[in-house]
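Here the complex is missing one protein chain, while the rest keep their positions.
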Amino acid sequence: MNLTMPLRFTSVAAILAANAAYAETTITIATVNNGDMIRMQGLTEDFTSKNPDIKLEWVTLEENVLRQRVTQDIAAKGGQFDVMTIGTYEVPIWAKQDWLVSLEDLPAEWDKDDILPAIRGGLTVNDNLYAAPFYGESSMVMYRKDLMADAGMEMPEAPTWDQIAKAAEAMTDKEKGIYGICLRGKAGWGENMAFLSAMANSYGARWFDENWTPQFDTEEWAATLNTYMDLMNNYGPPGASTNGFNENLSLFQQGKCGMWIDATVAASFVTNPTDSTVAEHVGFALAPDNGLGKRGNWLWAWSLAIPAGSDATEEAKKFVAWATSKEYTALVAENEGWANVPPGTRTSLYENEEYKKVPFAEMTLNSINSADPTNPTVDPVPYTGVQFVAIPEFAGIATQVGQEFSAALAGQQSVEEALEKAQALTADEMEAAGY
Amino acid sequence: MATQHSRSAARLMMAPAVILLLGWMLVPLTMTLFFSFKKYLPMRGGDLGWVGFDNYIRFVTSSAFWPSVTATLVIVLGVLFITVVFGVLLAILLDQPMWGQGIVRILVIAPFFVMPTVSALVWKNMFMDPVNGLFAHLWQAFGLTPVEWLSQASLGSIVMIVSWQWLPFATLILLTAIQSLDSEQLEAAEMDGAPALSRFGFITLPHLSRAITIVVLIQTIFLLSIFAEIFVTTQGSFGTRTLTYLIYQRVLESQNIGLGSAGGIYAVILANIMAVFLMRIVGKNLDA
Partner (left out) sequence: MARSVTTQRKIINTAAAWGIGFLIFFPILWTILTSFKTEATAIADPPVFLAFDWTLENYEVVLERSNYARFLWNSVFIAGGSTLLGLIIAIPAAWSMAFVPSRRTKDILLWMLSTKMLPAVGVLYPIYLIFIKMGLLDSRIGLTVVLMLINLPIIVWMLYTYFREIPGEILEASRMDGATLKDEILYVLTPMAVPGIASTLLLNFILAWNEAFWTLNLTAAKAAPLTAFIASYSSPEGLFYAKLSAASTMAIAPILILGWFSQKQLVRGLTFGAVK
């Protein structure tokens, strides 16, 4: 098995390509341990039986570890992986560095035009598609219809933040361990900052003005953070400052949350009766707004990309095309039912009569379509990205800002202090980066 | 007396170990030094030229620097204190006559075999989780509000997790030391009417000083670089960002190799200050 080692690190790609015709090629796939990816691993026999000359090696890691590994590897040009699972944040940055292989030459039957325009736009740089979306998501309100009915309230299809606050108040019953609203509080650019940046958009706040000056000292950010703190402190679960997507998902599934505003992919988990105790009571609504014309929902797609250093580009393309194809969707539907197919990537899926019966399908599509990465907030911005800013420095900055906000949520500092620190450290980091 | 011949043979035998370690120290250190004077951003095209001491200045003037040094010291000293104090008490207890001492020793030693990642995961999810954790259930059973361990008592929680991992190590070294204590001396003191506390203070504790020194030295080496426990539990939030973690954020999260390397050099300096400090004490004790 070590025979591949010397080959891997020589640049005789030609020999390899020649070998590939009759020898087995191994492609190494780095992926997240999310449910949809685990399912994909279980279904690979379909791929390997059609491509007997390709062997798949999986490196399945928890999200934070995965990010650290693939970023390190691509930045140092380590060439460890042939397929990487990355998101809409990484794709444009890496593509600009010429670190990714263009996917424009995927076969015609893969049907690039079928990909939802909002998602495709986020993965395209200079008219070239650099990653194939495995599943796409926006965020929306998931709420308990039974608790709303008990409180004598009704959730509008497109609520405002005020309505959310009222609903949260009505549903909270701490004696019974029911908290009106669960939101992300765990620090991280992909955790609390994803939610808060998206929420800030609906309040008209932005990360940077057009001169790349950080905007945490504005009224809009103060309003965003104060609303968030009020909601969480009055109606949120204990320990909210360490709750991320996973923690909130399990709280909601255990029936401890009245509402949860988070990724649309969660819909299939909370409506799945084997994992969720509240499966039949879940309703969906668009992410809230504040009357300014922007909603607090984000846009994200876990996507498969091929690093430029890969020595098995052709084989990797075959795999990427398989995993993100319509046939794969059909395969999952056949094995696990339509509610469990990877959502949010293809128009054809949402036109499928079977899929239209899935309760959250329409709301997911509407949420995805209402996000606009090039024009995320009320005022103009110099960056793209709804819940992130597509510059390399963002992940580092936002994680630190997230830690300040998380500390404020834990009661260790005030909102003003948190915003002050956020402003200072962002300014500092941006200066270091040369803006 | 060693002959000239055996001296040179000895040098030869030491050579591989010394040369390897020297290489292991110098090569990365030189490269780190090299990067620390550069503006090196892989995400912005890599090497962007020399910047003198900019990275060094930026690293210390960042508002995160001093809190990270404090967090590092709190964790190291906190764990040392807990493991040594409880280690001594536990060792004394285990030294008493009892039934099933071997089994108790097996129970006590077990946490030492658990990977840091696993122990952090277990503590975080199954014990400290404010809703589903065992502690939360326990608190609720007594009608108390569950503690949000990892945010409200973040540093304390991490000290606790790490202490759990290292307590067996301290206990076992101290137990072996206590077992070698001359019991006649203790008995004589007891007959002279010396109270238990002063017997402990004047006989047991001095006898243990050497073992305590070893515990402190070895643990400090490992504690200065703890990473997994923080990565898994708090990711550096709530004041748990140690110097090691701060460097991690600079190098991997911000992908600023120059800045991170400068941080690495500071960490080396801090480690060496600790080392000199420790070696003074240990050096004295090792001769004894």
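In order of appearance the chains are A and B, and numbering begins at 1 in each one.
Just so we're on the same page, contacts are C-beta pairs under 8 Å (C-beta built on N, C-alpha and C of every residue); 3 or more make two chains touch, one makes a residue touch a chain.
All of these numbers come straight from a predicted model, not from anything done at the bench.
Chemist: Where does the absent chain make contact, in terms of the chains shown?
Modeler: The undisplayed chain, in the complete complex, is in contact with A, B.
Chemist: Tell me which of A:Y203, A:F269 or A:W300 is the one touching the absent chain.
Modeler: A:F269
Chemist: Please pick, from A:K50, A:K77 or A:K174, the residue that touches the omitted chain in the full complex.
Modeler: Final answer for the missing-chain contact: A:K77.
Chemist: Specify the residue from the set B:V69, B:V104, B:L155 or B:A189 that touches the hidden chain.
Modeler: Answer from the full complex: B:V104 touches the omitted chain.
Chemist: Footprint of the hidden chain on chain A, which residues?
Modeler: Per the touch rule, chain A residues meeting the hidden chain are 1-2, 5-6, 8-9, 28, 30, 33-35, 38, 41-42, 57-65, 68-69, 72-73, 76-81, 244-247, 249-250, 253-254, 269, 275.
Chemist: State which residues belonging to chain B touch the missing partner chain.
Modeler: Contact residues on chain B toward the absent chain are 2, 6-7, 9-11, 13-14, 16-18, 20-21, 24-25, 27-29, 31-32, 35, 90, 93-94, 96-101, 103-119, 121-123, 125-127, 132, 134, 137, 141, 164, 167-169, 172-173, 175-177, 180, 183-184, 187, 210-211, 213-214, 217-218, 221, 224-225, 227-228, 232, 243-244, 247-248, 251-252, 257, 260-261, 263-265, 267-268, 271-272, 274-275, 279, 282-283, 286.
Everything that follows uses one rule, which is that only the chains that are shown with their structure count from here on.
Chemist: Need the CA-centroid distance for the pair chain A / chain B, whole Å please.
Modeler: 36
Chemist: Tell me, which parts of chain A touch chain B in their complex?
Modeler: 64, 68, 71-72, 75-76, 93, 97, 186-188, 237-239, 241-242, 247, 250-251, 256, 392-393, 395-397, 399-400, 402-403, 406-407, 410-412, 421, 424-425, 428-429, 432-433
Chemist: Under the touch definition given earlier, write down the residues of chain B that touch chain A in their complex.
Modeler: 41-45, 58, 62-64, 129-132, 145-146, 148, 150-152, 231, 234-239, 241, 249-250, 252-256, 259
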